[in-house]
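Every protein chain of the complex appears in place save one, which is left out.
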Amino acid sequence: MSDKDFRLTAGGEIDRQEPVSFRFNGKEYRGFKGDTLASALMANGVRVLSRSFKYHRPRGTFSAGIEECNSILQLDRAPDTEPNVRATMLPIHEGLEAFSQSCWPSVNWDIFSVLGWFSRFLPPGFYYKTFKWPSWKFYEPLIRHTAGMGIAPATQDHRTYTRRHEHCDVLVVGGGAAGFSAAVAAARSGARVILVDEHQCFGGALLRDEEYIDGVPAKVWLESAINQLRAYGNVRLLSRCTATGYYDHNQLVLVEHLSNESAGKSDPVQRMWKVRAKQVVLATGAIERPLVFPNNDRPGIMLASAVRTYVKRYAAVPGKKIVVYTNNSDAYRTAIESHKAGIEVAAIVDARETPQGTSVREAESLGIRIISGSRILNTKGYRGLRSVQVAGAAANTWINCEVLAVSGGWTPTVHLYSQNGGKLIYDQQWACFLPQAAEDVHCAGSLNGKWSLAECLGDGQKAGTQASNRAGFQSHWVPDQPDCGDIVLGDLLPVLPDIQTSPRKQWVDYLYDVTVGDVDIAAREEFLSIEHFKRYTTTGMAVDQGKTSNVNALSLLAQVTGRDIPDVGTTKFRPPFTPVTFGTLAGHEVGQLYLPKREMPCHRWHEASGGEFEDVGTWQRPACYPKAGESRDAATKREILTVRNGVGIFEGSPLGKIEVSGPDAADFLHRIYMNNVHSLGVGKIRYALMLDDAGVVMDDGVFCKLAENHYLLYPTSAAADRVALWLEEWSQTAWPELDIVIAVLSSQWATCTVSGPRARELMQSLPSNIDFSAEAFPHMSYRVGEILGISCRISRVSFTGEISYEINVPASYGDGLWSAIFKAGEPLGIAAYGSEALLTLRLEKGYLHVGADTDGTTIPDDIGWGAVAMKKKTDYVGRRSLTLPVNVREGRFQLVGYELQNPEEGEFLDVGSHVVESGGPEQRLSSIGYVTSSCFSPTLNLPVAIGRLLDGRSRQGDVVEVYSNGVQRPAKVVEPVFYDRESVRVHG
Amino acid sequence: MLQRYSLLSLFKNGLTGNENWQPTWRSVEPKKSYDVVIVGAGGHGLATAYYLARNHGITNVAIVDKGWIGGGNTGRNTSAIRSNYFYREATDFFERSLQLYEGLGEELNYNIMLSQIGVMTLAHSEHEMEGIRRWANAIQINGVDSEFLDLEQIRKELPILNTSVNARYPVVGGFVQRRGGVARHDAIAWGYARRADELGADIIEQCEVTNLLQHGGRVTGVETSKGKINAGQVVLAVAGHSSHLAAMADIKLPITSMALQAMVSEPLKPFLNTMTVSSVCHAYVSQSDRGELVIGGSADICNSYAQRGGMPVVEENIRALVELYPCLSRLKLMRQWAGIVDITPDTCPVIGALPMSGLYINGGWGTGGFKAIPAGGETTAYTVAHDSPHPLVEAFSLERFRSGELVNEAAASGVAH
Amino acid sequence: MQQIDCPWCGVRDEQEFSCGGELVSRPRDPANASDAEWTDYLYFRQNIKGLHTEVWRHTAGCRMWFLVDRDTVNHSITAIRKLQPGVTSAPEGEVNE
Partner (left out) sequence: MDKILRVSPLSRYWETEEGARIHRPDLLLCEEPFTGLVRLQLGRSADRSVCSRIEDIVGCELPRTPASNSSSACTVLWMSERDWLISVAPNDEHALASHLAVSLESASAAVNIVTDSKTLITAEGSNVRDMLAVGCSIDLHPGVFTNDYCVQTLLGRVQIVLRKTSIRDQFQIFVDRTYAAFLWEWLREVALEF
């Protein structure tokens, strides 16, 4: 190992045969397959990877996992870039390119680091205390400039993300010793098992620690456990897969990383699993906790377990000379492994007076210098640690080193457990919060405060067996007692700086630069609740969500406020456990698949005939059919005039078709509709309103009596699905005694409407057994028969004001029927008309459009149906509400027509304009009505509009002011019918 | 005497080692009795206490909260502020609130970081644009700023928005209230608390009200986890817990409690300078001063008092966000949470007397009561002090659900915020 | 996401269902119900914090309505029952459709 070389010559789980080149901050480096970006940079001797958020201090890799708080980088070049990527979790691949964030001009020379000098003037929450004068607006752009971490990409993401739903008996989260022994136990019982781990390789702590199980290296045990599990048909093992959220009723969300390379369109980069587990085993392990001391954030200061991981797993050397600083015996393993790897271990600084444990003895026997009962007082080295100052016997000596491996004990990874509402208890001995036993969640291993391998294995077995038993499987397996050697763990001594006396620049939260001094200030200012404290100081609010900082912070807060740690408690744990890419959450349902859409049976005809589609609810409907060179307006006008003067054809398939039959059908509908149902004769059609129980008009549609106690309802297109559910709801919940059947047949039928003065002529030209003459088939009646050899149902109802035939045929004949009619109509000059034309046609005739001309306050009387509503004496849905005070008083918004005064050619009132009045001392404008439908009528060559107006019926003939976007126009209040007031034409 | 906050005070305190900062408020133990007990130290409860003292000289007031102040919806909302309501009653009220917000930082001597980035409502079809026109015109008529935007203007103001005509739901236009924006949620609670405390009110945390004391049809105090507290008048300002508290006096309310979720992305360098709202792509988003995107959407589907939500809404919100801003798909969700909102049938609040003498409610804020905090506090204080409703909230009495005189904003504010 | 055990179809994800809110009963004789009784039914809710009974419909499945006893604090479901004839509840209008 030369001076420049930070890679051990042997060992590690990297593939030295497969070099990988990548770039960091523009410079090219080489690593090996199996490296993470962090390990590869370490092996290249790169120490400064980032700058901190507030003071822009240089920072290096701190951990080897998801808890990373420093090495958070920008991946790929703008604009196709991805911010906030953890270098510790990212496997490198050829061509990878990464950058430091939050620094300028470079990570080594960052101009904003001057902020560090002013830190005393930037206490926590300083922004609440200033920038108020002249206004926040004035300072905000400046402050914002310093905010944020990565840069958002500016281009569309072309990667795909997929998902999978899955069910299992036992889900095991965590692929360490505990997780695997749980999975094996559960799988043996025959249960369906899923095991997930967020890392590339399974094994958890086994990948860094030299351990033996029953005499064989733990890695061999792991290998055999993996193989054993793979052999079961019912087991799924997922690596690079994080359980991010634990939701109601045992639903867990897993995010699986599939590949890194900028993949082709068909290869999803991530998969979100939504798992419903009967039982859950959490074996999420523990995260090592840093120690808090002055200048504890320098590049080269790392978690002790991480140092071990880099050395053992990646054969990467964080530095040539190491000091270990610990309050427990576990970190001695770092000294031992480093020593064995040939790295100089300058000393182990142990806060405890008399360190004990197997690893302590081993370190001693290797001749490693142990300074017990001591502390680190300070550190030096701006862009990389150079030396540490050690308190105690040797009179505060400075020891040179490049790496300080710290361990303040372990924090069980309780996140998922707590997300699900699990309660925590504080363990004094190990100074950490542990899960309490819970019903359908089984915790195991370090998560449970089990620190030795043997205990973890046993705990895992127990959890796996319990879980499968509770899921209904009998596990007859007698747990074996793994022999992991005689390990003595030693104890742990919590060490916290004394806030009152010690320097302020000791970092608690690295990412957001929260220091010991900040804890003190927040406490002084009464931010005593841990939740207030978090928000005021921003501890734990950055991308790592405080994985390494939260426990130190709350312990310090407890100390400074003289409370016990359990009384301070933790902040709330929330999903996701680690951040989740938006694309993964969106899945396939973006772009054209964003929301389901519906096509009408004659869709392809419209498409082929130049129909311009628009979304009407979920439907794709042609708005109009412009011919080559024709504008939309011109097309619509042509379509309207064709319907008024000749014949047009319209697809009305979205209309609902619901049949209600059975002995009580008439009674049922009589309770549903506002209008009388009993008085309708067979073969006849009636227009009727449906109200909700608050008396508000919900739908207007027609219904037809097919036979005694057999009705066909045609709710409007917009309400078709809702009305079907509505009928079922009343039948099931309110009047289950009524014997009826509700058949929802809306999709079975295509509806082609032929409308216009020559509609009859056209119908009569088609081969049919139906007599279309005016006498035989009058308006508002209904016939069943055959047309063009297809069985059909035809109703004579009109939404245009012209003679209309709504022809219903089984949907698969719709397109054929339409084409045939269109062909037959060509000699008559037939035109297809779209939804735009229909809106104008119905407006000219004053036909109401529920939902547009009415809203959630409109009752029948407001639209002129008051008398009918009150005529029916028996109860129906909504009737009782019509007599509430609000519905019988003066001052309601009533349906009226408006005639724009002195219009220019083609001009009409804006839909959405208001009728205004001014009054009061300040002559303030107020709205007394609206325009709800409006157009320039090509038929009448006049602007027409309808809407609602305060006491509108008594204002007929008045000229009112209509307001839209600053402009007022006079309009006359008229009857809301403009064309064929006597309805001669429909009846023709 | 209140310690004034300013650049100078920061400097001075910096020089003296930051050791002289005073408590922002005093969290105290309850006295035996108060003139007014306010239940709930959210924005509305704290503001009520402040205005009771400032405008009406009533200072023998306690604000009790079962947890920490501002820990309810005030501390967990997406902090959208606007006054673009449809009905006159609502507009006047929310406009008053916005005006108070505009001077609040100065008034409280606390930077609430009001950021008037504008709230832009998008329309995705001609038909939707018609509805929006009706809404925006109503706002203009009511004397509040609202500006129509056509597609070109929107493109210019928001180049990263997906304005392709081939989008599944292409944007066709919209309108913006420029004075709308966001404010720092926590600062509202802390700022009001600091001043209410200074003016004499007692802030009592970790004190759950477990019963309402009554005598002869009149409320006489509250039973709490810290014992009995007598009171001349009691105000319920407990948002999602309104029904639960009112039930202690056998009063039923027209309120349903539901979980409303919000979520944040990882922090990013500023790139989004407007809040957008869309009802088709049902999500609203803004970027905070710390850099994270703050995202909200619709409520979870059923009654809930659990302050957490489920995945369906998260997926729906993010999907909508990615649909509006396809370039955001590589960003990551950092945290999701929920609050319990108190939804009324007309989505307007209930403020005023309850059918028990001395008992008042400030609630029913549903998904949009953060923007209402200053006016809510001001009018509630008035209503309590005069035992008669403030003119701005006469329309929002409980009685309207008996006569049917709802203020049906549901139609106007299609998106929850 | 919650899971609801449809009495007909079995356990399904919440997304297949619509929640109709707490169980309320429509006055038997609306014409003779007072305004107070009627508006009680229309607008006022107990909105219980804890165990309550509510109505759900399996909208994407069998489209049947049924009763669920669910704790609104922790979302645990203790019982699910079919609507018995005679047990009436009021349709909820526009809820979540």
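Structural remarks
In this document, chain identifiers A, B and C correspond to the written order of the chains, with residue numbering beginning at 1 in each.
We take it that a residue touches a chain if its C-beta (ideal position, glycine included) is under 8 Å from a C-beta of that chain, and two chains touch if they have at least 3 such contacts.
What you are looking at is a predicted structure, and each value in this text was computed from that prediction instead of being measured.
Here the chain not displayed is in touch, across the complete complex, with A, C. Across A:R383, A:R604 or A:R953, the single residue that touches the chain missing here is A:R604. In the complete complex, the hidden chain is touched by one of A:G26, A:P596 or A:G891, namely A:P596. Of the candidate positions C:A33, C:L51 or C:M64, contact with the unshown chain belongs to C:M64.
Listed by residue number, the positions of chain C touching the unshown chain are 8-10, 12-13, 15-16, 60-64.
Against the chain not shown here, chain A presents residues 160, 162-167, 192, 265-268, 274, 276, 588-589, 592-593, 595-601, 603-604, 619, 653, 659, 661-663, 736-743, 745-750, 767, 788-790, 810-817, 820, 824.
In the analysis below, only the chains that are shown with their structure count from here on.
Once the centre of each chain is set as its mean CA position, chain A and chain B turn out to be 23 Å apart. Contact of a single residue of chain C with at least two other chains is seen at positions 1-2, 35, 39, 42, 74-75. Across the assembly, chain B contributes 310-311, 403-404 as residues in contact with two or more other chains. Chain A contributes residues 79, 81-84, 120-121, 123, 126-133, 135-137, 140, 143-145, 147-157, 159, 245, 247-248, 251, 253, 274, 419, 517, 520-521, 524-529, 531-532, 535-536, 538, 541-543, 545, 572, 574-576, 579-583, 585-587, 589-595, 614-616, 694, 852, 855-857, 881, 884-887, 910-914, 916, 924-927, 930, 932, 963-966 to its touches with chain B in the complex. Interface residues of chain A, counted against chain C in their complex, comprise 247-249, 251, 274, 276, 421, 692-694, 721-722, 725-726, 728-730, 732-734, 736-737, 875, 879-881, 884-885.
Looking at the complex, you find that chain C touches chain B at residues 1-2, 14-15, 17-19, 21-22, 35-36, 39-40, 42-50, 52, 54, 56, 70, 72-75, 96.
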